[in-house]
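Complex shown without one protein chain; remaining protein chains in place.
Let's look at subunit A:
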């Protein structure tokens, strides 16, 4: 059996057509696009084409609204730091408790610098309270940053509506759309979103290339100053091959949008239904009716995520986990904690994320091994009663550690 890759929210395989588009830019098309000789011409044209391919996927009004960066994290940092530098009198930031660390760590840091950070909580399904959000909007807020889709659960936030609300209150709106781009159709020109982050490696382009969408007219301060690349908004000689690759990847994402939302979704649905039907005491986390088509996050109660991943890996299946142990911290993922998933389950969450390269037959392979993996680990667990094949009655009581 070949290895099965179900960790596409972590990163994706670069599409063959993307590699082919990139190759000339490592060899004959090596010129600096800023130069004025013929070595530069083709390169500058390559970048221009890529810019319009990205523009098309995002539904941006102008191609100059596309700024190439080095990754999703850089786009996130640029957006937030730009907003606070451009509006020095505004000392508050609104975000959510379930953002990627690219946003949350930066906000933690800014908090130390004196900013007030509003981290909006989510309910047990991972949903925001828009009424509470509305009350936070004020002329003290420099920027709202809310992710379009969550990387762990796939939950989709109503960013278009939230951008309207921010706009009405005169507040800038940024969204980390790293997981959403290529999976959710977008028409940014019809929204009030001011800034949006993209990362190439989540949509079959290489790692180390990103985009910041910057709506024309949005007040902006660059993160990197220097040369006039990207119209002075992101200095540094362009990563030409990767930019061309990202352009091609966006074109392909456009083509496969239907496929993603039908065939890919069908694989995801079959996998999660199969798991929940076959394995007792597991459940899907998040807002089930409002998710990315490719993602499912399943909590297996009374067993731990890293142990599950190691057994999956042995069976040739790659997935990921929100368990504490996979990150080396003592707490399960902040997303699981924010949704108030009970500890008996939060340590045992496994995320399966698909791409257009997966096949239905792979789903069947996973369904073949998953029940045995859960059973094997439960046999070892002090919270599981192997004789009755059920959790011990009242696990918190049955296990009485000398200390906790």
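Operating definition for what follows: contacts are C-beta pairs under 8 Å (C-beta built on N, C-alpha and C of every residue); 3 or more make two chains touch, one makes a residue touch a chain; residues count from 1.
As a convention for this text, contacts and distances are computed from a predicted model.
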Since a chain is absent, check the UniProt entry for it and pick the matching name: "Nitrogen fixation protein NifU", "Twin-arginine translocation pathway signal protein", "ABC transporter permease" or "Cell division protein FtsX".
"Nitrogen fixation protein NifU"
For the chain not shown, which residue from A:168, A:310, A:360 or A:390 touches it across the whole complex?
A:310
For the full complex, which residue in A:101, A:185, A:227 or A:382 touches the chain that was left out?
A:382
In the full complex, which of A:26, A:343 or A:357 touches the chain missing from this view?
A:343
Extract the touching residues of subunit A with respect to the undisplayed chain.
302-307, 309-311, 313-314, 323-326, 328-332, 343-344, 347, 379-383, 386, 395-396, 399-404
